[in-house]
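One chain of protein is taken out of this complex; the other chains stay put.
A and B are the chain letters, set down in written order, and residue numbers restart from 1 in every chain.
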Amino acid sequence: MTRAATLVAATLLGAVALVVTAPAAPAAVREYWVAAVPATWNMVPNQRDAIMDVGYDPSETVLPTVVYRRYTPGWKRPLRNVPRGSSNQDLIPGPLMHARVGDRIEVHFKNLDRVYRRPHSMHFHGVGYKPSSDGAYLPGYSGRDADVEYGRSYTYVLHALRTSVGVWPYHDHSPSMEESIAGGMYGMLSILGRREQAPDREFVVVMAPMGRFQTIDGRAFVGNTPVFTSRPGQLVQWDVMAMGSEHHTFHVHGHRWVTADGTDRDTQTVGPAESFRIRWREHDPGTWLYHCHVETHMMQGMIGIYRVTQR
Amino acid sequence: MTRAATLVAATLLGAVALVVTAPAAPAAVREYWVAAVPATWNMVPNQRDAIMDVGYDPSETVLPTVVYRRYTPGWKRPLRNVPRGSSNQDLIPGPLMHARVGDRIEVHFKNLDRVYRRPHSMHFHGVGYKPSSDGAYLPGYSGRDADVEYGRSYTYVLHALRTSVGVWPYHDHSPSMEESIAGGMYGMLSILGRREQAPDREFVVVMAPMGRFQTIDGRAFVGNTPVFTSRPGQLVQWDVMAMGSEHHTFHVHGHRWVTADGTDRDTQTVGPAESFRIRWREHDPGTWLYHCHVETHMMQGMIGIYRVTQR
Partner (left out) sequence: MTRAATLVAATLLGAVALVVTAPAAPAAVREYWVAAVPATWNMVPNQRDAIMDVGYDPSETVLPTVVYRRYTPGWKRPLRNVPRGSSNQDLIPGPLMHARVGDRIEVHFKNLDRVYRRPHSMHFHGVGYKPSSDGAYLPGYSGRDADVEYGRSYTYVLHALRTSVGVWPYHDHSPSMEESIAGGMYGMLSILGRREQAPDREFVVVMAPMGRFQTIDGRAFVGNTPVFTSRPGQLVQWDVMAMGSEHHTFHVHGHRWVTADGTDRDTQTVGPAESFRIRWREHDPGTWLYHCHVETHMMQGMIGIYRVTQR
C-alpha cells in the first residue's frame, strides 16, 4: 500500500515534477556502427600504483583482448573512443550510446575479431526489443543475433521506452561471453527523458576485474584510471555500472547525491550488470578521489581522480 | 526530512493509491501442515549444461538432503509440491505460504528427518510473532520452537501485519541450520494487502548455492531450472530471495520493473535472506532468459527460461 501510494504520488505530481529544459525533440532514429576488434591493452600504462608506491612490469599489466569500438557508417573507419561531453580518454568500454525516450536505436554490429575469431554479440539492458534483438545465446531458441561469426554483421533494433530512462549496460552474450566480458566487451547506454536536461559533463564508470587488477574502464590505479573534470556550476552525471562477479561500493569524496528514494548517499552498492546514474550541480572545487570502497578492490586499482577547477 | 516527506506523501495519497480489485475478505486463519522430510535430490536431472555444452554425471549432481514439504492436516499424506498458480515443478523450496494482511497463520511443523535425525525448526521473516514462534536457537533463551527433535512437532503462530506486505523467506534456524540451509531447508511467504490484487502468475525464485552448483529452486542450468510461463495481459509476480553466503543480481531479459523508489530496473541485487517481489503486466511474447548476472553464478547454473506465449 505504501509502495503503491508512493507511485501514485509520483504520478499525480508528475506534471509539476518535469524539469522542462528544452522543447521535446521529435523522436529520432539513432544509428551506431560498432565492431568487435582486437586490442592490446595496458591496464597500468604508467606502470605504477602511486598511492602504495609499487611498480609493475608491462608483463604483468598488458593483455591482448577484444573490445567494442565505434565506426563510421558501413564500418569504413574507426572513430576515436572518446564520447562527446565526457572526460574519458581511450578506455575499455565501447561507445556511450545516447537516446531519448521515443527514439529508435539501430546498432549495426560487425565481428572483426580477426585474432581469436570467436563468435560475439551485443545484449542491451534497459531498452525494449523483440527476441530477435536479444543477443543472448540459448541453443535451440536464439538466432544469428546471439552468435555473430567472424566477418559477419547484425543489426539490433532497440526502443527507448518510458521505462528506459537511466543508464544501462550492454555486453557480449554470445557463446564466448565469459572470456569476452573478462576482456572488456561491454559499454553503456544513456537514455534521457523526452525533455530532460542533458548533463554538462557525463562520466562513464565501469567497475570490473581484469586479470589480477580491479579496473575502472579497464585501467588500474590513480594516474591510469580516468581523470574526470568539471567546473563549479556544471551539471555532472556519473554513469556507474559493474561487470563480472563481484559487488562494489562506489564512493566519491567530498560529495553526496540524492538517490531515487530521496536519501542522500556518498557510497552506493553496485553489483554485476546493475547500473545507476548520479547527478549533482557541482560546487566543490578541489582534487577529489572516487573509488570502490571494497578495500581489496581499492588496493587492486579501483580508484581515480575527480578534479573540479574554478577556471 | 526528504525521507519523512516521502512517507507522508505516501500516507496522504494512500486512499487514492489502493488498487482495489476485490472487497476486503474477512481476516482468516491460514493453516499449513509442513514436515521436514529426507529427499534424494538431483540438481541437474538432464545431466547437462546446454549453453556450455558440458555433461555431468549423476555422481556429481545428486545429493541426499532434507526439505520442507506440505502435508494434509495431521501430516497424514504429503501434498504435491506445486503451488497453485505457479509454474513451479517439483523443486527444492517448501510450500509457498499465502496470506493477506490481518490473517493469522498457523504452521504445524513436524520433524520427519528419519535419515539424519537432526533437530530442525522454522524461522519466518516479515510476519509478527511472539518469541515462542521465533524458531531460532539461542542457548539459555530459546525453547522447543527452535529445536524440534526427530518425531516431534511444533506449531508456529504468525501474524500478517500491515508491515508484512511482500514476500519473505522462511528457513531452518535450529542447531542444524548450517547444513540444513545448504541442503535446501527454505521456502517463501507471500503476503498481500487486504484488498490487493492477486497476480495471475506467481514464480518462486530462490537463489542459493548447492554443492558445487549455483541453483534456482535447487536446480542448475537451463532445462533443469524452472520454466516459468505466462501469456500477454497477465499480471505476473516474481518472488525473489537468496539464501547462503553470496549476493546475487537477478536479471530478466527483455523486461523492466518499477522498484519501490519509482526507478525502472532490469537487474537487482539480492543478498542472503533479502527478498522482493517484482510485478508487471506482461506484453512481450518470446522465450526469454532469467538469470543471476554474477557471471560465475550464471556459469555454475543460475539461469533459466521464461516463456511468454500468445495462446
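Here is the rule we go by: a residue touches a chain if its C-beta (ideal position, glycine included) is under 8 Å from a C-beta of that chain, and two chains touch if they have at least 3 such contacts.
Predicted model, so just to flag it, every value in this text is computed and none were measured.
Enquirer: Taking the entire complex into account, which one of A:27, A:51, A:82 or A:157 touches the absent chain?
Expert: Missing-chain contact among the listed residues: A:51.
Enquirer: For the chain left off this view, which of B:78, B:211, B:271 or B:286 is in contact with it?
Expert: Touching the chain that is not displayed is residue B:271.
Enquirer: Sort through B:102, B:262 or B:285 and give me the one touching the missing partner chain.
Expert: The one listed residue touching the chain not shown is B:262.
Enquirer: Could you pull out which residues of chain A are in touch with the chain that's been left out?
Expert: 2-3, 5-7, 9-14, 16-19, 50-51, 53, 162, 165, 193, 196, 222, 247-249, 251, 253-254, 256, 258-269, 284, 286-289, 293-297, 299, 305
Enquirer: Just checking the interface: what residues of chain B touch the absent partner chain?
Expert: 1-10, 12, 123, 125-126, 128-131, 134, 136-141, 161, 163-166, 168, 175, 177-178, 181, 243-247, 258-264, 269, 271-276
Everything that follows uses one rule, which is that only the chains that are shown with their structure count from here on.
Enquirer: Just the number, please: Cα centre separation of chain A and chain B in whole Å.
Expert: That gives a centre separation of 33 Å.
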